[in-house]
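Note that one protein chain is taken out, while the other chains of the complex remain in position.
For chain A:
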Amino acid sequence: MFVRGLKRKCFDGEEDIDGTLAGIKAIPSYNLQRQSLLDMSLVKLQLCHMLVEPNLCRSVLIANTVRQIQEEMTQDGTWQMINTQSTGQASLDRLVSTDILCRSSREQAEGKHVAGYSTFNKDFEGDQAQDSSETMSTASSVQALRNLQSNVWEMENPQENKGNFQKSLDQIFETLENRSPNSVEDLFSEVDNSYYDLDTMLTGMMSNTKMGHCDGLETFSSPTTTTSNSNCKSDLNELDHIVEILVES
């Protein structure tokens, strides 16, 4: 689940401040630790995205952490250096990504790739085979970061691809958003399963008291609007109503 081989160590911002980008160190440097935290966070965000009902609070907190790391890396020049080290490829990155935006989804589905993009795919596979570890130099950490980026892209619906790193984060929020109302899953999510569990328990009790105990049903307010599917007299009616809506749509 997490980047294999990287030594995981608890750290806070104050310890082990390395400052240099010399790369290979005997003990994990601050930069390496920061990088591993960044990688871990990106993986978490990806996994968030795959859940049917993602936890928005958690996603926001993780995304904010990623932004903080990114800002710090920009400030102390690490980010800049990473980008300038591979200028040619980096600018191709951005070219490729906007190109995807311009293509229609049909073209994308037919698998038309710009040469640069398919190189990334190969790089990604290659990197997965080898275990990135403490010997990771700055260059390969750049690769790892971009691989994670492209990984995020690949997981996304091509229509939603917006391109650069910042936007991949934001896409995740958008899709979280889009999952919300008016989708079929949402209609079903209203059918609360716990209610049914309680229901089986209740039927055992209710049978003894059925005679005198009708006020439970009486207090359910009657449906007032045709668009609302929430006011029902019993769970069966609720389910029927939902099925009706599905059939109509």
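Just so it is clear, a residue touches a chain if its C-beta (ideal position, glycine included) is under 8 Å from a C-beta of that chain, and two chains touch if they have at least 3 such contacts; residues count from 1.
What we mean here is this: contacts and distances are computed from a predicted model.
When the listed names "Cell cycle checkpoint protein RAD1", "Integrator complex subunit 9", "Tubulin epsilon and delta complex protein 1 domain-containing protein" or "Serine/threonine-protein phosphatase 2A 55 kDa regulatory subunit B" are checked against UniProt, the chain not shown comes out as "Serine/threonine-protein phosphatase 2A 55 kDa regulatory subunit B". Seen across the whole complex, the unshown chain contacts chain A at 2, 8-14, 34, 37, 40, 53, 55-58, 60-61, 63-65, 68-69, 167, 170, 173-174, 176-177, 180-181, 189-190, 192, 194-195, 198, 202, 205, 207-213, 216, 219-221, 223-225, 228-232.
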